[in-house]
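Missing here: one protein chain of the complex. Every other protein chain is in place.
Chain IDs A and B follow the sequence of writing; residue 1 opens each chain.
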Amino acid sequence: MLLAGAVAIFALVMVLLLLAFRARGPEDSAENPAENPAENPAEDPAEDPRHERRWIIGLGLVFPFAVLSALLAYGLTVGERLLPRPAPDLVTVEAEARQWAWRFAYPGLPGRETEGVLHIPAGRPVDVRITTIDVIHSFWVPRLAGKLDAIPGHVNVLRMEADAPGNYAGVSAEFSGAGYGNHRFTVTAHDAAGWSAFVAGSAP
Amino acid sequence: MTDILRLFGPLVLWLASFSAIYGLHGAICAQGWDRSLLVMAWGIAVAVQAAPLLLLSTERFGARAGFVRRASLALAIVSLVAVIWTLAPAAFLSACV
Partner (left out) sequence: MVSLCRWVSPVNALRRHRELSRIWASDPGWRGWFTTVNHTDIGRMFLAVAVIFFFIGGILAMLIRAQLASPRSPFMGPEIYNQIFTMHGTIMMFLFAIPLFEGLAVYFLPKLLGARDLAFPRLTAYGFWCYVFGGSMLIFALLAGIAPDSGWFMYPPLSSTLGSPGINSDFWLIGITFVEISAICAAVEITVSILRYRAAGMSLSRMPIFAWYALVTSLMILTGFPPLILGSVLLELERAFGMPFFQVEHGGDSLLWQHLFWLFGHPEVYIIFLPAAGVISTILPVMARTTLLGYGWVVVGAISLGVLSFGIWVHHMFATGIPHMALAFFSAASTLVAVPIGIQIFAWLGTIWKGRPQMHLPMLWIVGFFATFVIGGLTGVMVAVVPFNWQVHDTAFVTAHLHYVLVGGFVFPMLAALYYWMPHLTGRKRFFKLGETAFWLVFIGFHGTFLLMHWVGLLGQRRRIDTYDAGSGWEVINLISSVFSFVMAIGFALILIDVIIHTVIRSRGPRNPWGAGSLEWAMPIPPPPYNFASLPEVTSRDALAKSPGLALGLAKGEGYLGTPRDGLRETLTVDTATGQPNGIVVFPKNTALPILMAFVTGGIFLGMLIKAYWLVPLAGAGVVALSLRWVWGLGHRRDRGLQDAGRGLMLPFASETADPPGWWGSVFLLIANATFFGCLLFGYAFLWTVAPNWPPPQWGVADVRWLGVAFTGALIGPLGIRWAILSLGRDGSPLPGFLATLVGVVGLGAGAATIPLSLPDPTRHAYDATLWVIGGYGLFHAALVVLMTCFLIARSAAGFLSARRLGEARIVRLWVDYAALVTLAALAAAFAPGLLS
């Protein structure tokens, strides 16, 4: 939808630009650059206010304001909906980043830790508590949620939910030095049975 | 040089209000104060931002020259719009998530 809107606006501007180059009457003299602009008969400063109203106020003010307020309202509403609010079936997990690997812990399951693979239940909201032990990294599973940085000394909480069981690729999305390119992890979303098995300690 | 102040002043006032309310938001979330403080601050900022517009329209504080007078009034209106638009989230969104 954003793309369609952008393409439409771009097309509008380009059309206006092209039309601005339209052929004019017999006063055209495109080949004579050294003529004195003060003698320019097509120049009529009295016409400017009319042009101003149309171009600057109509197109320059009213049009952008209308589009931008709609876009902003939409964006803020969506942003609100993505926030980690309390939920009855919420699962909390922890993701600790370092150069250049990921370690995951499960607060409900003391002592359980996994390297490189994060286990979550499918179909339930999950809060990921993101931390780092060295430089800034970022937790990003493109198919499940936006990204959220791991900042030293801070715990950032990302809400995500996998609609279906499966494996989802994750990467760190903050440049962190020589090993950044391969700083990846996987999220495995289990169905209800698989999650129970994992919690019990027997799932891979 | 006063003309330069007339032109830039209103927007700089917006920047000050904007920064103050951003800082206030940080304090509210860190100290657990009530979010209505933010809405009140927004209201105050809007009221304060009306001041340059009113002052610049007067004979005493407004510019004499036509161009600077029109431009400074336009910028005062821009700043008022900016205060309303950029700080509106204070009234409509969750405070500290």
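Methods note: a contact is a pair of C-beta atoms (placed from the backbone, for glycine too) under 8 Å apart; a residue touches a chain by one contact, two chains touch by 3 or more.
If you're wondering where the values come from, they're calculated on a predicted model, not measured in any experiment.
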| item | value |
| --- | --- |
| Chain B residues touching the omitted chain (full complex) | 1-4, 7-8, 11-12, 14-15, 18-19, 21-23, 25-27, 29-30, 38, 65-68, 70-71, 74-75, 78, 81-82, 85-90, 93-97 |
| Touching residues (missing chain, whole complex) on chain A | 2, 6, 9-10, 13-14, 16-17, 19-21, 24, 27-30, 33-38, 40, 42-43, 45, 47-48, 51-52, 54-56, 59-61, 63-65, 68, 71-72, 74-76, 78-80, 82-83, 99, 130, 134-136, 138, 142, 145-149, 151-154, 156-157, 171, 173-181 |
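Everything below uses one rule, namely that only the chains that are shown with their structure count from here on.
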| item | value |
| --- | --- |
| Inter-centroid spacing, chain B versus chain A (mean Cα positions, whole Å) | 29 |
| Contact set on chain B toward chain A in their complex | 89, 92-94, 97 |
| Touching residues on chain A, where the partner in the complex is chain B | 76, 80, 83-85 |
